[in-house]
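A single protein chain has been omitted from the complex, and every remaining protein chain is retained in its original position.
Which chain is which? They are A and B, in the order written, and residues in each are numbered from 1.
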Amino acid sequence: MKTHTDYLWFNTEKRQEFIRITDKVAQVVEESGVEEGMVLVSAMHITAAVYVNDAENGLIEDIQDWVEKLAPTYGVYGREGKEYRHHQTGEDNGDAHLKRLLLGHQVILPITKGKLDLGPWEQVYYAEFDGKRRKRVVVKVMGMQSIDDEMEDLDMYQNKDNLQKKLQESLDSGLSDLII
Amino acid sequence: MKTHTDYLWFNTEKRQEFIRITDKVAQVVEESGVEEGMVLVSAMHITAAVYVNDAENGLIEDIQDWVEKLAPTYGVYGREGKEYRHHQTGEDNGDAHLKRLLLGHQVILPITKGKLDLGPWEQVYYAEFDGKRRKRVVVKVMGMQSIDDEMEDLDMYQNKDNLQKKLQESLDSGLSDLII
Partner (left out) sequence: MKTHTDYLWFNTEKRQEFIRITDKVAQVVEESGVEEGMVLVSAMHITAAVYVNDAENGLIEDIQDWVEKLAPTYGVYGREGKEYRHHQTGEDNGDAHLKRLLLGHQVILPITKGKLDLGPWEQVYYAEFDGKRRKRVVVKVMGMQSIDDEMEDLDMYQNKDNLQKKLQESLDSGLSDLII
């Protein structure tokens, strides 16, 4: 069994931006060496979403119109109603919190035979609703390595020095990449 | 540890259809032999949803009315607004993409003592919004087998020929069912 953790950083130019991240997630999965398992992709800031849908520009604009209609910028009922209570704190991003709730902030992707097991049109998107600053998405892989790699790890248990060395390498790498 | 992957196929008669799939998911879990873990149930086509709620026909119709109100067929603002941009590609299913986003496209169910660990009224549904064609749901189980099965697998590591044979059987079965 193996887990592997990495973080994707974003700092968008515009306040709202939708970014396709399928390839970046696939790269983390490849680096993990996990053959069978799952990967969690989760926005760590509460005004951004992660969702799976089509890489079609018209649809992406439709989605942006849709979340604006259902979670308007000024307040729950738009300009005809009162402003978000959250703005009394000095924030101006009440809508961004609701948009994240509407689209969801995380997905789990299955990993089968070492690859993301996605349907033909499934693409992973990071949806930023309050950008222009550094924000993170955690990508956490969990599952089984190839038979050979699992056997190598099991052999290692017989040799505590090897295990200690590998663990130290993992810690030194700066990523929480633990192999057991 | 074990993972087990299967796919449920759907080809609905109507464009929109809601189908209870709890029993099918439970069957995949039983086949997996996993005693403690999780199962991911995820729609692989981007105009279908998977959700957990009540198996009450009135409520199901309420849900269908609700998603139609919030994600109307013609466009974000219904017939009073412009048509979905996505329809400029020749597609007519912009609403189905949004309905999937509203209900969510996946759930994770806990497996405890070999069974789906669901509340008394929790039922898993496949919600098709653009049917009449073959579409898939991936069901991926991950977790631990019974103590006896885990010990049997560990014994197997001592015998590389057995392991090779079991792996080959797994590959030959057509399902990516890997035991480590």
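Criterion: a residue touches a chain if its C-beta (ideal position, glycine included) is under 8 Å from a C-beta of that chain, and two chains touch if they have at least 3 such contacts.
A quick note: this is a predicted structure, and the numbers were derived from the prediction, not measured.
When you scan A:Leu8, A:Leu40, A:Ile63 or A:Ile111 for touch with the missing chain, the hit is A:Leu40. Note that of B:Leu8, B:Val29 or B:Leu103, the residue touching the chain absent from this view is B:Leu103.
Residues 1, 3, 5, 40, 42-46, 70-71, 76-77, 84-89, 94, 97-98, 100-102, 104-106, 108, 136, 138, 140, 142, 157, 163, 167, 176, 178, 180 are the ones on subunit A that touch the missing chain. Residues of subunit B that touch the chain left out of the display are 1, 35-38, 51-54, 56-59, 61-63, 65-66, 69-70, 102-104, 107-110, 112-113, 117-122, 142-145, 147, 150-151, 154.
The rule is short, and it goes like this: only the chains that are shown with their structure count from here on.
Remark: subunit A and subunit B have CA centroids separated by 20 Å (rounded to whole angstrom).
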